[in-house]
Structure formats: structure tokens, C-alpha cells
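Only a part of the assembly is drawn; its chains keep their places, and the rest are absent.
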Amino acid sequence: MRALYLGRFNPPHNGHIHAIEYILEQPDIDEIIILIGSGEKAYSIKNPFTGGERLEMLTSLVRKRFDINKTFITAIPDINRNTIWAANVIDLVPAFNVVFSNNPLVQQLFSKLANKEVREIPLVNRTEYSGKEIRNMMIHGGKWKDSVPEEVVKLIHKFEGVNRIQTVNHTDEIKEIEHNKV
Amino acid sequence: MRALYLGRFNPPHNGHIHAIEYILEQPDIDEIIILIGSGEKAYSIKNPFTGGERLEMLTSLVRKRFDINKTFITAIPDINRNTIWAANVIDLVPAFNVVFSNNPLVQQLFSKLANKEVREIPLVNRTEYSGKEIRNMMIHGGKWKDSVPEEVVKLIHKFEGVNRIQTVNHTDEIKEIEHNKV
Amino acid sequence: MRALYLGRFNPPHNGHIHAIEYILEQPDIDEIIILIGSGEKAYSIKNPFTGGERLEMLTSLVRKRFDINKTFITAIPDINRNTIWAANVIDLVPAFNVVFSNNPLVQQLFSKLANKEVREIPLVNRTEYSGKEIRNMMIHGGKWKDSVPEEVVKLIHKFEGVNRIQTVNHTDEIKEIEHNKV
């Protein structure tokens, strides 16, 4: 059976590694599709990396730690319509049997509107492995590298990712100052 | 003369019934167009119901309480451009003579940019009949059924609407927790 | 059971009346949804009438000849993506059980991608009742009124529809002349 696993992967981190490990350990799962959401978004606090950069980071991670012959990695743009969201995913990835997600709305959209089986992923240390927290540490000089695999750290350096997210954050601060002044 | 009455109808409630009654009581009004805005939005706190479900709820309400032979019910998607918004409405509904709305911006867009007559609707108990308040009661177990006609309550049960809005709200809470943690 | 019947209705004609009659005569069909496609297109040879005008023409026809209490009439814009087209229709109309269509692609999209039952409509005089042929007669002065119910003819006069489609056609002729000259 083929599993679908979704995320924004900004950037891919140890929590994602644990989830992929868990999914591939399931006795009935042969292959996994790793699907990058918001693929068209970039250079923002929430999505600092481009869809192409996230594809490269995930591929690097899978090549090193998992079986690339069991894995599909691709990206989709946001569609912003909940009721056709699942049909859009189904259109843009290889056929799959089960969705792994802990998001209640994603679960409902796939099960109710697209008749797909949905399963939960046991969370390993959600506090440590949060994309939002990692991006915050990148902005404020925290130990983000502890939560991100080394092959991804290397690529973030190549992309000048820390400078990029700090630039975006600085831009937002300027706007905030202007906002409070008035 | 034909009147236009706009709303999002998430869900249709007693306040809408009073407004439709008021409009049809006007001596110069023969027919009413009930126009569902944000018709493409659904499965969110603000727009839990699909455009199709809102069309069905309103039709059920009009068939029971008003004269369906004097009524048009249809939906339009959001257009997100104020200056062509009125032209877009005019394109997608039967020709009309007067708009009933209490929203100052809607009034200005129709009168200034589309030369349409605009009239106010006297509010009956705005506190009791607010879509936002009704959705809040659906989420938190309040007495939302007191503000919604029984034929609509029946359809909300058929749509499993309470479970749906609670699922969306739960998803938002998870994101909020993550947000506060960081 | 509720049936879905789709068309562009530019304009509604006797062929559409026969189809609606046929659908409502089916022993297991209680209600019909008449869905106007390409609702956002207008002032062209293929779609001379606005979505709102087609809504008005169809409502007028249904009020006179069918049971408005068994009928929903609404419009949707084109979506231009075959694989999510059926999901989009399902989102924007009340829930339905069976689709009536003679278009092989529509049949496949609904049955294969959305698990819907699809049935054919026996054609009554396709040559006489073709939207394209009727629009051609409107342009070139043919007997289009023979194929269109009188309540619709009346509205087309109100909309100055014949002048409109002739204007569009004249515009295309000017471009054609320019095209051939070069």
C-alpha cells in the first residue's frame, strides 16, 4: 500500500524524520509520497524556502536516511478551497491508499469528501520539533541546528536561509514599528 | 420592482427571516433575489457550510415560509476587488431595482459605482440573530437552535454541521497552542 | 432522489424542456437541480447571455411549465480543470443522487472521479434544438423563435439579445476581415 504524508517542510526537521520512519515501519505500507504544501510560497516568515529548495532538502534527507526507491517527493501550490482540496491533491500525486495526518480538518476533508482512509502519527516530542519554533530560532540566533538533520543544515547554509528569514523578519519589524507609531 | 438581498447565510437564521419578511412587505417590491456571498468558501469557522448546502437551506426556508414564485436564490464566489464587486453581482443575478443592505461599504459600492438605489433594513434584535454568535454556540454547545428555523436545523443535522464546525475549531485550537508555545 | 442536469442554456430552448420533462418523469426522481455552466461568460457568440439572465430565463420557464417546488436553479463559473471539475460541482449545488448527461467526458468525470450514478437522456430532435443553431439563427435572421419557449423569447427581447449577439458577431467579422487581408 502507498501512504501520503503532507507538510510544508520549512525546513524539514527531525520530527519529519520520525514521522517518515513511523509510516514506513507500518507492515502494510510499501511506498510513501511526501507532499510539500504551499509549494509556491517563499521568502516569508512562515514559508522562508522555495518549493524547489524544499524539494532539494527533502530529497537529500530521503537519499541519506530512507529508501528513495520507495519514495515520491513532490510539491503542490495552495488551492484555498477546502471542499476541492482533497480532489486537487489526488489529481497531482500518484494514487495512494492511506493518508497519515494529525490535522483534524485534513482528516475530515480526506475521509468525508474523498473516501480515503486516514491514520494518526504518534507525536515524538512536538515541542522540540516544531517548524515554527525552528524558524524562530533561526531568526533570533537559537540552536535550530539541533532539530534539523545535518544534510538539511548544509543546504540551508547554501541557500543563505538564515540571512533570508532574518531579512524578512526585519522587514516585518519595520512595518510593525510604523504600525505602533500611528 | 425586484430587490437584492445579500448575505453569507452560515447558516440562515431568524434574523434573515425577519429581513426577507420586511423586504417583501415593502409596497413597491414584487420579487426578491437572495444572494449567497462567499459561495466557494466552506469548512471554516466563518463559512462552515458549502455554497450548495446554503442554497439548500435557504430554498427549504423560502419554500416553507415565503412565496418561492417571487424568489430567486443563487450564490456567487468572492471577487476581492471592491471597485468591480458591484458590476460582478449585477452580471450574475437577474436584473434588480434596489439593494437592501445595512453595510456602509456595500451601500457606497452600489450607489456610487453602479448607480443603484440602496435601502436600510431595520434591525430586529441584532444580538440574538448574529451568524457569528450562532456559530459560536454550535462550537461551544450553546442554544443555537433557538435562533435557527427548524427546517434549517434539520438540514444542519443532515450535513453533520455541528461536528464539522467543531472539527475546524479544534484544528484552529491545535495551531493556536503551537503558536503560543513558541 | 435528486437529479442534476447541466447545460449552458444560451438560451434555454425546447430541447431543454424535453430533457427536464424526461428527468422529472423518472419514477425515482423527486427533485431536479438545473445547473448553468460557464455562468461568468457573456457577450460572446457561444455565451451571449449573462449568468444572471440565464438564471432569469430558466426560472421563468420552470415557473410556467414545471413545479418550482421541486427545482433548484443556480450557476457556476468555469473551473478549467477536468480532474477537480466534479468535486467543484458537488461543492456548489445541493446534494444529488444521479447525473443526467449525454456528454461522455462528463459521464466519466462524475462516475470515475466522483462515484456518481450517471444516466443518458433520450434525444428529441437534436438538429432542431441545438443552442448553436439557435444562436446562428439569431445572428442571421432565422426562425429561432420556433425553438425557444415564448416566455424566454420575451426575456430575450427585454435583454436586447438579438442586437447583442449580432454586435458580437459583427466584431468578429471585422477581425476576420483583418485576418484574411494579411
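A few points about this structure:
For clarity, chains are labelled A, B and C in written order, and residue numbers in each chain start from 1.
Please note the rule applied: a residue touches a chain if its C-beta (ideal position, glycine included) is under 8 Å from a C-beta of that chain, and two chains touch if they have at least 3 such contacts.
Since the structure is predicted, the reported quantities are computational estimates derived from the model, not experimental observations.
Depicted are 3 of the identical subunits; the complete assembly encoded in this structure file consists of 6 such copies.
Note that only the chains that are shown with their structure count from here on.
Comparing the CA-atom centres of all chains against that of chain C, the greatest distance is found for A. Our note on geometry: chain A versus chain B, Cα centroid distance of 36 Å, whole angstroms. Chain centres here are Cα averages; for chain B and chain C they lie 27 Å apart. Contact of a single residue of chain A with at least two other chains is seen at positions 81, 83.
If you check the complex, the residues on chain A that touch chain B are 81-83, 103-105, 108-109, 126-127, 130, 132-133, 136. The touching residues of chain A, when paired with chain C in their complex, are 81, 83-84, 86-88, 90-91, 113, 115. The touching residues of chain C, counted against chain B in their complex, run 39-40, 42, 50-53, 55-56, 59, 63, 68-69, 72-75, 77, 90-95.
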